[in-house]
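Here it is, the structure, as structure tokens.
Shown here: the complex without one of its protein chains, the others still in place.
The block that comes next holds subunit A.
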């Protein structure tokens, strides 16, 4: 049960509880009306019975010849009118029953006056309600006590109570049936603010870490407070991470470049061939470390930005061309021709400029890095079935049979690249960027030698 309450629908719980309350109220209504109607009917019938009894007692007349009893036909007729109840009476004069049913039970407490005493008692094969009154009359010049009892069955009263109770029962049932849609409505209105709050929070962009200020009922204030506290902690953690990445970049790259320049100075000043060999090897190592650090930071940056992705229109054409310009000197140094093909018109995709640039830089860098001297690296921009394709083809050493799956693993490098500095993170970054932006990355070995790397991104 607890488990059901913990996981079940709050709305269903609320509706069930409201319906249970309605059902309990309906049942209570039935029994309340029943007992009230019974009491009211009894009071009414008692009043009639009492009046009839008093009227019979008042019609008793004393005299010298005994007592005159004059039962009124209409009185008896009327007493039987409600529910056609059975009627019994008894008139005692001076302690002796002079007429009526002489075994009709007398009350425990004898009435002292014409104020009727009422009691219910079994009689014959049924239960009767009896009114008893007393008075005294003068017979033969002396007062004689008179006791008058009139009893009736109460089928009429029971019928009235039943009828009213049944009507109340029907009304209760009606209320219950009415309670079904009403409690559904009410449960809906109770949960509307929660749904609206959830929608408002869900609509927020990935970088929106402002506190929630949505108007909400006071009962939701603790939840909103807790949510805002959580958002604040998250924002703090994220800004720490950003700071950490920036600081890590600074703290690793700066000393490494110092070591590198110091080593280069030492190389120039040194004449000892063995020292120079060691220094060159050292410089290569530092270069590799620096590259690795920068790739690691790139990779971390890609992961971070992928998580916080907020799509903006990015002109792929412009990024590619500026990248090509930036790589111009490197390519020249290695005597590689860098060509960009395709229109200069903007080719926009939805994404993050830094991510895309990082991916493209890795692709171009790889192509130049693994190209032989005096070869071409061709960058092609095209649209292809709703996607923008950036293809970077080289005439280098190819992949020697390795596929993208192996090469895109972290710190994985091809088997034929031992002589080239690399971190094994480049293709990982490209693959992750493609996935984060809803595109894909392909790497194929060309039949004519060399490799073609293609990044597909959805066109805006």
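Things to note:
Going forward, a contact is a pair of C-beta atoms (placed from the backbone, for glycine too) under 8 Å apart; a residue touches a chain by one contact, two chains touch by 3 or more; residues count from 1.
The rule we apply is simple: contacts and distances are computed from a predicted model.
Chosen from "Methyl-viologen-reducing hydrogenase, delta subunit", "ABC transporter permease", "Iron(III) transport system substrate-binding protein" or "Rhodocoxin reductase", the protein name that UniProt gives for the omitted chain reads "Iron(III) transport system substrate-binding protein". From the options A:10, A:81 or A:435, the residue with contact to the chain not on display is A:81.
For the chain missing from the display, the contacting residue among A:36, A:121, A:136 or A:155 is A:155, taking the whole complex into account.
Mapped onto subunit A, contacts with the missing chain fall at residues 67-74, 76-77, 79-81, 84, 86-88, 97-103, 124-126, 155.
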